[in-house]
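For this depiction, one protein chain was excluded, whereas all remaining protein chains were kept in their positions.
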Amino acid sequence: MRAHDVEGAVAALAEAPNAEFLAGGTNLVDLMKLGVETPDVLVDVRRLTSDRVEDLEDGGLRVGAAVPNSVLAADRKVRTRYPALSQALLAGASGQLRNLATTGGNLLQRTRCVYFYDTTTPCNKREPGSGCSAIEGHNKNHAILGSSEHCVATHPSDMAVAMAALDAFVNVLGPDGDRRIPIEDLHRLPGDEPQRDTILEHCELITSVDLPPLRFLSNSKYRKVRERASYAFALVSVAAALDVEDGVVRDIRIALGGVAHKPWRATKAEETLRGEPASEENFRAAAEIELEDAEPLRDNAFKVPLARNVMVRTLLELSEER
Amino acid sequence: MGQHNGWLRKGRIVDAEITLRVDGAERRLTVDTRTTLLDALRERLGITSPKKGCDHGQCGACTLLLDGRRVNSCLALAVAYDGSEIITAEGLAENGQLHPLQRAFVEHDGYQCGYCTPGQIVSALGMLDEAEAGWPSHVTEDLNVEEIVLDDEEIRERMSGNLCRCAAYANIVPAIREVSDR
Partner (left out) sequence: MSTTAPGSATGTVIGAPLDRIDGPQKVTGTAPYAYEHHVDNPLYLYPLHSDIARGRVARIDAGEAEALPGVIAVISHHNAPTLADTRDRELAILQSDEISFRGQYIGAVVAETFEVARHAANLVSISYDEDRHDATFTPDRDDLYTPEQLNAGFPTDTEEGDVDRAFSSAAVTMDETYTTPVEHNNPMEPHTSVAVWEAGDLTLYESTQGTHSVRRLVAKLFGLDRERVRVVTLHVGGGFGSKGLPHANTVLAVIAAQVVEGRPIKFALTRQQMFSCVGYRTPTVQRIRLGADENGRLTATSHDVVEQTAKIKEFAEQTAYATRTMYATETRRTTHRLAALDVSVPSWMRAPGEAPGMYALESAMDEMAIKCNLDPIEFRIRNEPELDAETGLPYSSRNLVACLREGAERFGWEGRDPTLRARQEGRWLVGTGVASGIYPVFRLPGSKVRISYRGDGRYAMEIGAVDIGTGAWTALTQIAADALGVGVESINLSIGDTDLPSASVAGGSSGITVWGSAIFEAARAFRERHGDDPAAGDTAEAGTPDNPDTENYSMHAFAAYFAEARVNEDTGEVRVPRMTGVFAVGNVINPKMARSQFIGGMTMGLSMALHEESLVDPRFGHVVNHDFAEYHIPTNADVGEMDVTWVDEDDPHVNPMGTKGIGEIGICGSPAAIANAVYHATGIRVRDLPITPDKLIH
C-alpha cells in the first residue's frame, strides 16, 4: 500500500504489527522470498521520505532516507567532505543494487549469516530460543567482538560503518514525533535479544541521516577486504578519519565492519591515539588494544590480525595522504 | 519447516492493475502484489529477455533499465513501479539493426551460453550513462575527478554486478570498451 505522507506511513505500521516499510526492497524482498521476513502488508515509503542530499545550516549534510546509494556515493559534497562514505557505498553490492537501495534501507539491512537465511536451520535471531547454528557451525563471516551466546552474526552494511566513523545522526519519526539517534546507538549488540537488530520501534521510520560539519572528516577513507575483487560482503572493513598536525593525532575516528553485530566504533583505539604521534607503531598498538577482547570462533580467528592490519594500513595512508 | 502467512492479506491473494511502458510500448497488466518486475515481464507479458539466474539480486541476469537506471528487476515488486519506463535487451535494436553494443558483443564473442547476455548488455548501457554522469567507482583513484575515463579496470569493476559462469568476461570487456571508446 502507499501512504500519503510519512506520518501516514508511521500510523499504518502502528496499527498493523505485521506490516513493514518498503523502499528499494533489495533486502526486504530478498528475505520475503525465502520466508525469513513475513509481512502481511508493505507500506511503500520510497516517495515519502526525502531523496535529496542537502546542506544543513550548521555546515553539515542531511541525507534523505530515500536517496539511492548510487546517488549518495556520487554526490560531490559527499565525495569531498566525507569521502569514506562515498568509498564505503562504492565498495558495496553492485551498480544495479546501489541504484535501488536507499539510505534508510541500507542501515536496516539484516545479517547475511547463512543460518539466518535458511528457515530450516535453528536461528535465535529468526526464532528466539531455537538456538544458534553458527556458533558451532560455519562461522568464517561471523563476529569476533560483542557477540553473545545467542548470536554471533555480523552487520553487513558498508555505509553504516562509514556513518559510524563519521559520527552521523539518524533522524527517525515515530507515532510520538521525531527523535534523533546517534548512529552508534541505532544498531544493537545481540545480547539476550538477537532478534532485535536496532533500537527502533516497529513503526518508527528513518527520515534522514545527518552528517556533522567536522572539517577533518574530509580526510577519511574506507578500506574493505573481501574474498573476491567485487560484489561480496566484507570479511573485515575499516572506516577512518584522521586529523594530524605536526605529526600528532589531533582527532580520529575509526569504525570496523565485519566484526560485530553492529558497526564497531573503535573507541579504545581512538582514545589511545588522541594526542599521540601518528606513527605506525602507535597505530598498531592502538589496534591491538581495540582487539584485545576479540573472541574468535572456529573459523574466523584470521579476522583479528586482518582487522589489525587494515586499521594500521588505513591510518598510515590517511596520515601520509593528508 | 517454517510456516508463515507472509504474503496474504486477510487470507486472499491481492492483485493490482498496473501499467508499464516496456521497450516503448504501453502494457497494462494485473499482477499479484508479490510479483516482481522480472516475473511480471516474463510470465505475464511474455517478455523473456531479462533472465532469472538467482532471483535474489546476486547475479544481474535480470538487469533492466528502470526509469533510466540499471536495476535488478528480481527485487523490484511490480506494483511499486506502476507507471515506470522499462528498457530490455530486446528493445535496443532499431529498425532491425542491432544496437552497437549488441553488435560489439557478437563481434567479440562476448557470450557463450547467452543466458547472462541480455543482462550484461542492458547493464553496460546503464553503466555507460553512469560514467558519463561522472559517477566514480570503487576503483576510481581520485574520487573527485571531473570526468570518468573508462579503462579496462573501470569497466570490469562497474560490470561486476553481472556474473557470467561461462566466464566470457575477457571478451565482454573489449566489447564494451569498443563502444565506450567511440
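Here the chain labels run A and B in written order, and each chain numbers its own residues starting at 1.
Basically, a contact is a pair of C-beta atoms (placed from the backbone, for glycine too) under 8 Å apart; a residue touches a chain by one contact, two chains touch by 3 or more.
The model shown is predicted, which means the values in this text are computed figures rather than measured ones.
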| item | value |
| --- | --- |
| Contact list for the unshown chain, restricted to visible chains | A, B |
| Touch with the omitted chain, as defined above, among B:22, B:92 or B:143 | B:92 |
| Among B:61, B:150 or B:179, residue touching the chain not depicted | B:61 |
| Contact residue for the chain not shown (choose from B:71, B:128 or B:173) | B:173 |
| Residues belonging to chain B that touch the chain removed from view | 1-4, 6-8, 12-13, 32, 34-35, 39, 42-43, 46, 48-56, 58-59, 61, 88-90, 92-93, 98, 102-103, 105-107, 109, 111-118, 121, 139, 155-157, 159-173 |
| Touching residues (missing chain, whole complex) on chain A | 33-35, 112, 114-115, 117-118, 120-121, 133, 136-138, 140, 225-233, 235, 299-300, 302, 305-306, 309-310, 312-313 |
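Just so it is clear, only the chains that are shown with their structure count from here on.
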| item | value |
| --- | --- |
| Contact set on chain B toward chain A in their complex | 1-2, 4-9, 33-34, 36, 55-57, 60, 63, 69-72, 75-77, 80, 123, 126-127, 130, 133-138, 140, 143-144, 156-163 |
| Contact footprint of chain B on chain A as seen in their complex | 22, 24-26, 29-30, 32-33, 35, 37-42, 44, 46, 68, 70, 73-74, 76, 79-80, 83, 86-87, 90-91, 93-97, 99-100, 119-120, 229-231 |
